[in-house]
Each structure stands twice: as C-alpha cells, then as structure tokens.
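Pasting a structure here, questions to come.
Note that one protein chain is taken out, while the other chains of the complex remain in position.
By written order: A, B and C. Residues from 1 in each chain.
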Amino acid sequence: MFSNFPATPPQASSFSREHDLIFYALLALTIIFTVMVGIGVIYFVIKYKRGSDADRSRPIYEDARLETAWSVIPLILALIMFYFGTKLFITMRVPPADAQEIFVIGKQWMWHVQHSNGVRENNTLHVPAGKPFKLTMISQDVIHAFYIPAFRAQMHVVPGRYTTMWFTPTQPGKYHLFCSMYCGTQHSEMGGTVVVMEPREWANWIENGGQSQATLTLEQSGERLYKQLACNNCHGAEDNMRAPSLYGIWGKKRTLTGGRSVIADQSYLRESILRPHNKITNGYSNTMPVYDGQINEEDVLKLMAYIKVIGSSVGGPSSSGTDTAAAVLNGTKGTMSPFAANAIQYQNSSMRRVDSTPTTRSGELAVNAIAAQQEAKGN
Amino acid sequence: MAAIASDHGHGHGHDEALHHQFEDMEQQNDSYIVGMWTFLVTEVMFFGALFLIYTLYRSMYQLDFYLAHKVLDTRMGMINTFVLLFSSFTVAMSVRFAQLQNRMGVLAMLGITQICAGTFMVIKYFEYQEKFGHHLYPGPGFGSSPSYLNGASPNFAQLYFGLYFGMTGLHGLHVLIGMIVIGYLMAKWWRNSPMVTKDYIPTELVGLYWHFVDLVWIFLFPLMYLMPKP
Amino acid sequence: MSAIPADPNVTAVSATPRTETNYLNADWSIKSWLLTGDHKRIGILYLVTVSFFFFLGSIAAGLIRYELTAPAGFILESETYNKVFSAHGIIMVFLFLIVAIPAILGNFLLPLMIGARDMAFPRLNLLSWYLFMIGGACIMGGMINGGVDSGWTFYVPYSSMYANSNVTMVLTGIFIAGFSSITTGINFIVTTHKMRAPGMTWFRLPLMVWALYATGVVIILGTPVVAVTLLCIIFERVFHLPIFSAELGGDPVLFQHLFWFYSHPAVYIMILPAFGVQSELIANFARKRVFGYHLIAFSSLAIAGLGFLVWGHHMFISSESMYQGVVFSLISFLVAIPSAIKVFNWTATLYKGNIRLQTPMIYALGFIGLFTIGGLTGLFLGCLGTDVHLTNTYFIVAHFHYVMVGGAVTAFLGGLHYWWPKMTGRLYPESIAKWNAVLVFIGFNLTFFPQFIVGFMGMPRRYHYYYFAPEFQPYHIMSTLGSTVLALSFIIPGLYLTRSLTKGAKASANPWGAHGLEWETSSPPPTSNFLQIPVVLDEVYDFDPVTEHEQDKAAQALEVPSYLSNEAKSIESEKEKR
Partner (left out) sequence: MASTPLSSDSKHGGHSHIINPWVLFFNMLWLMFLLVITFIASEFDFGNVIINNVVAMLIATVKAVFVIWIFMGVMHASKLAKIWVVTGFGVLFLMFGILGDYATRQYEPVSGWETNVPNNGGSAFPREWPPQKKPEQVGENFRPRG
C-alpha cells in the first residue's frame, strides 16, 4: 500500500516468505469461506424472505451426503494447512548445527544480549544478513517473550529454563524488537531494535566490541581533535612564527609577555586553549582564536590528554620521549596493565557512537576499570 | 407444539421429603445421587490437578523427594489410614441404618465417624507440629536444621514440603468440612428431623462425600509417605 | 412491519390460558427475590448483576481504546493502563462471558424448555448466585483496593511473586465465582437428565438444551482444575508454599498447562450456549427445523469433548515440547470442523425457509458472519507456523473478540431480545432494536477488523505505548472510532429494554409464533412454569414454512394483516389511545 501506511510487516528473515505464503493461503481460505457463507446467507434471506414467492416445497432437513461433504472438505483443507504450518514450525524449532549462538537474558524491563565473543548490548540485537543465529534465552524474573515481527520469530523466555529460537536474517535494516509476553509495568517499553547489517559491516562491528569503529583512547581522540581544530597548523613539532610548539611543554616554565612566568600545567593549558589572550607566551602575538564557548569540556579534556602526551616528550617528535607518546597513541599502551588500558577506554566511552550500548559502558570495561583501581590500590 | 396436560402433576404432594420440583421420590433421589456424583467428579479434578503437579515434580527430582520424605512418620500415616478406612466403614453402615430408619444406629455410626475424624486431625496436628519444629515449612526459615533434610537439596525439598502441606492441608480441610457436615447431619437425626429420617438421601450424600475424602487419602498416603528408593 | 411481531396461530397454539399471577408479580418483597428458589427469578438476578459487571468491563474497554489512540498514551500511567486491561479481562471473562448466557438465559430457559417446574436443585441455584456475588465482590474489592495488573491469565511467576497483594483477593474472588459456575453446571446436568417432561426424548430437546448440557459438562470437568491452579498461587502468596516457583526448581510453564486445561474449555463455556441460542433463533425465524439437527447436537458434545484436548495450542511458543505442539495443532484443526458444520447447517436452514427479519434474526445472521471470521482466523493461530508470529499480538486479540463479542455477546443480545417478552411480559420497540442490531454489526467490525491488520504487523497485545512503532497508529484510531459506535450500540438496548419494562406493549404467550415448550406457557410464566406438566408429542422445531407461506398469501389476498390477532389488535388500539 502506501509507504507511510503499511499493512504488512517487513520480510527480513528466511522464515518470512514461507510464513507469509501460509498466512495468505489461510487468508484466501478465510475470504472464500466468509464470502461463501455471506453470499449464501444474503441470497437465502432475500429469496426466502417472508412473503416472497419462492418455491418452499420439499424442504430438506438432513442430508447425509451434503453434511459429509461440508465436514470432509474443510477437514481436508485444514489438514493441508496443518501440514504446511507444521513443516514451517519444525523448521523454526530445529536450529541448524552451524548456527552461531547468542545468549539473551530477559529481565524487567530490558533485553540483555550477549554475543559469543563477549560483546554485549541492551535492547538491541546486531546480526548480519545471511547467517543463521541461535538464541539461547532465559529470564531473570518473570516470563517474557522475544519477538521480532519482521523475522516472524517469537519465543517465550522463561525463568529457570533455557528456551531457544533461531533465524537467518536476510534483509539489512532496522526492525522492531518486542517483549510480547506481559511482564509488568513497563512491558510495552521492553524492546528495542534489531539491526541487520551487511556481513562485512557486522564483522567490523563485532570485532570492535560492538561499535562500528574501534574505540579510541582519550589521547587518540585528542589527537584527532587536535587535527580537526587545525591546532597543528600553528602548534607544530617545532616553534615557528605563529606559535610555539607544544612538544615537551608539559611541566615547563613559560615566560609570558610582560615578564611573568607560569608552569605549563593543566590549568594553564586549559586557559590557553579557551582564553589564549590572557597569557601570551613571550615573543608571540595574540593571534590564536578564542575557543571558550566553541568546544566543550569533554573536548578540552581530550586535547589536554593529547597535549600531555606530546608535551611529555622531549624536544621534537623524533626524540626518544615521543616513543612513549607514539606507543600510547598507537594503543600498544606501553607499560600500562591491561586493566588500566580498559579503564582508559572506559573513561573514553563518551566517544561512542549512538549505536553503542550502555552495557558496554557498565559491563566488562567498567568491571575492568574497577579492577584497575583495585590493582592500583594493591600496588 | 401440541402438548396436552399431563395427568400426573403433584401426585405425591403429601410426601414431606419431596421437593416441589420433582414428580416422585425416585426422581428426586436419583437427581440427588447424580448431582452428588457430578460434584465428586469436580472434586476428583480438583485434587487431580494437585496430584499431577506432584507427579511431575517427583519424577523430576526423585532422589530429593525420596530423601525429604524420610522425615515423615510412616507409623502415623499408617494409623491415620486405618482410622480413615474404619470411618469409611462406619459411614457406610450409617447409610445402611438410615435406609432402615434406625435412628440410634445412624447416630452411633456417625458418632464413631466423628471420633475417627477427630483422631485423624489430632494425629495430623502432631505431624504438622513436628515439621514446623524441624523448620520444614517452606519459606525463609526453611531447612535451618539441615539434618532433617537427610541431604536433600533444600530447593527441591521445599517443593516437596510445599506440596505436602498444600495437599494434606487441603485434604485436612476436607476432613474438617466433613466433620461439620456430619455434625449437622447428626443434629438433624438427633432432633428427628423428617428431612433425614423420612429420606435416607442426605445421609447417603454425606456418606459419599466422606468416602471421597477417604479416597483422596488412599492415594496421598503411598505417594507422600511410602516412596520407593530411586 | 408492525411493532407487534405476531404470528397467525399465536392464540390458537397457546394451550395454557393466561394467568394473572406470574413469577414476577407473585410477591413484590425484596426478601422474596433474595431468598427465591425460582430459576426464573435467579435468572433475572443474574441478568441485573451481570449487566452491571458488563457495564464496568465496557468502561475499562473504552479506557483502553481511548488511551491507545495516541502512541504514548495521554490519560493513563503505564501501571494504571495495565490495571485497566486486567480489570477488563477479569471482569469480562469471569464475571460476564462465563456467566452471561448459561446463568441468565440458561437458568431462565432450561426448565421451561424441557417442561420442568424448576431446576433440580433450586437452593443450589440460589447459592450459585450468592457465590457469584461474593466472588464478584471480592474481585471488585481487589480492584477498588488498588487493582491488579497481572492480566486475566495470571501467569506465574508474575502473579505469584511480582504483582501486588490484591492478586490474592481477586484470585479468591475468581475461586469463589468458579464454584458458582460449578453449582450451575451440576444443576444443568442433573436437570437435563432427570427433569424432562414426559415425551421429551433426547432428540426432541431444543438445541439450546443440548448446548447447555454440553456447557455443564465442560464446567464440571474444567472449572475445578483452574480453581486449584489459582489456589496454588494463593498458597504461594499467602502460605509461602512453593508450587510453581522457578527459583526452587518448580515449573512456571506447568501453571500455563493447568490454566489452559480449564481456560480453553472455558472458551466453549462461553460459546457453546451461544451456539444454542443461535440454533433457536435461526430455526424460529426461518420457520424451519434446523438443518442437520442431530449433527448439531452431536457437534456440541464433540466440541465439549475435543475442547479438553487442545489446551496446548495456547502454548506453542511457551517452551512446550515441539512434539506436543504438533499433536495439539492437529486436534485444534479437528475441533474447527464441528464449528464449521454448525455454520454451514445454520446457513442451510435458511434454504426454503420463511424468513422473518426481526431483531433476533438480524443478530443471528450477524453472528453467522462474525463467528465465521472469528472461527476461520482461529485457524491462523492453530496453524503452528503462523501462530509463532501471530500469537501474543493484536491478531489474537481480534480473533477472540470476534468469537467472544461477535459470537457470544451477539448471541446473548439476540437471545435476550428473543426471550425478552417471555422474561418480562413486555415487547421491546422493534424498529429501533432492528437498526441497533445492524449498528452492533457495523461497530463491531470497525472496532476489531483493524486489529487483525495491526496484529499481523506485529503489535503485541497488552502494550500501553507504541511510540517506537508509529505505523500502528492509524489502525488504533480506526479501532477506537469503531468502539465508540459499538459502545453506543450497547447503550441503546439498555435504554429501550429498560423503558419497555413499563412502557412496552404487553406480550402474548407466544409473540413470535415460535415453537418450543417455553412458548406454551404464559408470558411471563407462572412461578411453577406450567399449570400442568406438558406431555410432548411432536418433534422439535415442527414448523411448516409452506403452509405458513400459503396462509400469508391468503391473508394478503383478503387484505387483512394476518399477524394481527384479536389480542394484538386490542394492544394496537390501546397504543393509539396513548
């Protein structure tokens, strides 16, 4: 029909087509029988209405042949439909051996999905087109039902026992995910989106821990921002006409115009980014634009992290100090414990794109952040 | 419909025990018996559902149920079964006496039945008391004396005792209701009320009910008290 | 058409002379009503109370529909919405549908139809009304006290561990109301077996009696199971006896098994009496014996029997074993056949009849249409493959409303109109009633047809919000518009039927010229139903459309409206005076 007034759900899994065929066959039967009965009723009512001159002689009250006919014909039709329906159902209930397993936990009122490589998401499910998936599901509290209309797949999620469903998505796109078994106050909001991706896109996604791009550390995103804001046009590796280099600046004493001097610490750097005209380094003029109100505190923090990295290096980029910087930026993380690296990543989570999920934030990485803290305490 | 007036209207209108809607005593008695049986069928389904739940859980957790059931006192269960079987006999006898319109016989038999029912309830009371004392009532304090669990999983043992208290409790409730009904019937007989003396059916109905209570216990006893070792 | 739907042989047929005292005016005191053993008075008591509950349930339905016009709701909180739909379900199922036709029409008609003075156990019958009232009061008490939000199905562990404590009270109410049904069922069975008038053989019974008998059997065998299942939840809540607790290894799905073991047959408690009413209406307004009487009678029993074998089709996706699912699906397809037979037989009854399109007949014809759609959409849900997608959606909501409202309520209204003169001794205004019957049909389809579509699109049932799926909204708006029409069409009969109690024309013993023992006695009948117990000599539905048609023709030739008997004429002139 009209695109903004749909009457059918999208077909997005390997079951959809077969399901819809059976559905429309049943629909045709329904229409045929309803119309038959309807026409029969209307015709008889008009013809044999009181006072009409229709022939009423020799009425029939019982007719074994007729009654057998309309018992047996619907029976045969019913059995045919039963056969096809059952065939589809058995397909739906028997996952293929190569199906990849996904674990689903239902709780009031959210879906918690865990992919087999540990990627977690809440109220969303990312799957690639063309690959069978088997969902093993359990509930933490009451009975829920995992329902994806576009896949024609639905299964109860029961506490105390695993239930399974499987499907092969076929059509990339975003589809509804519902909880269809009444589960309490926010039952209607227990749902979200199923995102069917192109296989390659999905492979990337799952590789990057549930995000379309690899997560960046605070420093990495600072570097990106540094280039984005074109800081590097002036603040290069060496001092130049326009601006001093920031390499090796961290913790150094800076002489300002007017003779005052300050230590290049966080608060100085912050002020110099936001309101550079307040403290101008000796020998330079006030050419840097004011970033106050232009970038937010988060960006300042990122820039600060990057400047700290390059500022801690000695001299130019070729000097030994930058190795650490490069190591940090490249994600090899130097001597940092893996927990700490995760902690940084955790701190960095605000960089995430919209399709990232809150659990990644509060899940594994968060746990590692806490572990890192404890590790630090222990040391 | 060409219907003609029937010639047998209230032919037995003078019969005190005959209700106005019936034609004769036979129809009335038959109706009451059939009515009571339909009611008993509902009772069968009522307890049947519980037996079904019990069967399922026991087949799932045989060993735990076996270990948990050891706490029950088989002797007490046996005595209770004997008591109920005997009371069934006395009730059957009271129906017989009612048919013979032997008022004292009925009263004596129903009296013995009441004593049996009382004995049953007293024994049940002691059994329950023991379970409560051993912290075997399901709920937060369950199994705080683990030695009484005989090593059964506290979870599954709780299921067992949940069903034990549920089923024997409902059965006990039926015994109590039976005692009240029999007491009422005895009062009627005592006062020589024509409702019971002229018509044995009320006594028969109470008897049927009491036999049903016995019937439930006949299944409850081996299921709850006498589990074979898995 | 005249306001008096009369028949040429009205006065000729009514064998019993009209008496001044009837069951209504025999005694006016309130005590005489509250302590009555008279099945007719109990039927009227049920009518009053059940209408009240229907009113409450309808208000809840209206709230639901109104709320759903907006994707994010606009008058109710989610919690309130859940309580409202639970109230709608609980009231409509336990306090209206299960009781409506059996306890109102069944109670009133069963002894009249078989030629008995009363039910076999009048006091039990009265007890059943009191149990119903106590149960209803408990349910209402729980709802006034804050309401329950567990839905009418009370699935564990939601109802046993997560819902609020009102559940206990409401469940107690349902438990008690269940015993009310059981007592009614016992009465139906014993009455049908033992109280038939001389000559009333099994195959002379009106089909309504067959249907009520089958209903009684279903009530007797099913209700105790749900009673004990709900009792288990009470145990769990009040006495901490874990029965379905998943934490301790119990199985919540077992609750569903036991619940549907009753609740599927309960569907037949609701619809079988409707079949009975339908057969009566079709036969009496087509002026013809029901086509395939035996087959319809047996199909009632077949439905009652097979109804106990299909409970699992509510659980295809609730982790029930796949193998059992296949078996249940097969039996569900088989149970569709007796229903289909009935529809075809009713249609075939019209053939060569002498059809009178009066109000009850319009309801009956509407029933055929709606029940056909309701029944056939049941196949979508009995069919395993499609059920996986459609269950728990608005498709299933639409399906069972087609069967329950389109079937049971339509039949109830038709039956109420048909037997209204017998119950009250008054005639209702025919023309407005006729148009209203058409309105019910239109309003109903407008309300529930869009729900099939929105269900197929995947809108889950019991959803308060759907802001994340705005494509559902147009259908909800259509549905709400339809429900306004439907609500109107339920209010109108309430008004004109109430008005007819005092203002309506007096009805003769047999205003329809219908066939059946209940029309042999006066309207309203005397307390003892029949002055003398009738002896039945002729077959059921012994109409003769040919002769009737000839009589009509002859009367037309004389230009005298044949249906105006002397009695009716006098009423007509009285009306003119007024």
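Here is the rule we go by: a contact is a pair of C-beta atoms (placed from the backbone, for glycine too) under 8 Å apart; a residue touches a chain by one contact, two chains touch by 3 or more.
All values derive from a computational prediction rather than experimental measurement.
*Asks:* Would you indicate which residue among A:Ser71, A:Thr164, A:Thr281 or A:Ser312 is in contact with the undisplayed chain?
*Replies:* A:Thr164
*Asks:* One chain isn't shown here. Among A:Pro95, A:Gly192 or A:Gly210, which residue touches it?
*Replies:* Of the listed residues, the one touching the omitted chain is A:Pro95.
*Asks:* Pick out the residues on chain B that sit against the missing chain.
*Replies:* 15-17, 25-26, 29-30, 33-34, 37-38, 40-41, 44-45, 48-49, 52, 55-56, 59-64, 67, 74, 78, 81-82, 85-86, 88-89, 91-93, 95-96, 99-101, 140-144, 146, 151-156, 194, 198, 200, 204, 207-208, 211-212, 214-215, 218-219, 221-223, 226-230
*Asks:* Which residue numbers on chain C touch the omitted chain?
*Replies:* Missing-chain contacts on chain C: residues 193, 217, 221, 225, 249, 251, 253-254, 257-258, 261, 308-309, 312, 320-324, 327.
Throughout what follows, only the chains that are shown with their structure count from here on.
*Asks:* Considering only which chains touch which, how would you classify the arrangement: line, ring, star, complete or other?
*Replies:* Looks like a simple chain-to-chain line, open at both ends.
*Asks:* Can you give the whole-Å distance between the Cα centres of chain A and chain C?
*Replies:* 48
*Asks:* Which positions in chain B touch two or more other chains at once?
*Replies:* Correct list: empty.
*Asks:* Return the residues of chain A touching two or more other chains; collapse runs of consecutive numbers into ranges.
*Replies:* In chain A, nothing touches at least two other chains.
*Asks:* Quick check: in the complex, which residue numbers of chain A touch chain C?
*Replies:* Answer in residue numbers: 4-9, 18-19, 22-23, 26, 29-30, 33-34, 37-38, 40-41, 44-45, 48-51, 54-63, 66-67, 70-71, 74-75, 78-79, 81-82, 84-90, 92-93, 108, 141-143, 145, 147, 149-150, 152-156, 158-161, 163, 176, 178-189, 191.
*Asks:* So in the complex, the part of chain C that touches chain A is made up of which residues?
*Replies:* 78-79, 82, 149-151, 153, 155, 157-158, 161-162, 246-247, 249-253, 286-289, 291-295, 316-319, 322, 325-326, 329-330, 333-334, 336-337, 340-341, 343-345, 347-348, 350-357, 365, 368-369, 372-373, 376-377, 379-380, 383-389, 391-393, 453, 456-458, 460-466, 468-469, 471, 474, 545-546, 549, 552, 556
*Asks:* Sort out for me which residues of chain B touch chain C in the complex.
*Replies:* Residues in contact with chain C: 1-6, 8-9, 19-23, 27, 30-31, 34-35, 38-39, 41-43, 45-50, 52-53, 56-57, 60-61, 137-140, 153, 155-156, 158-159, 162-163, 165-166, 170.
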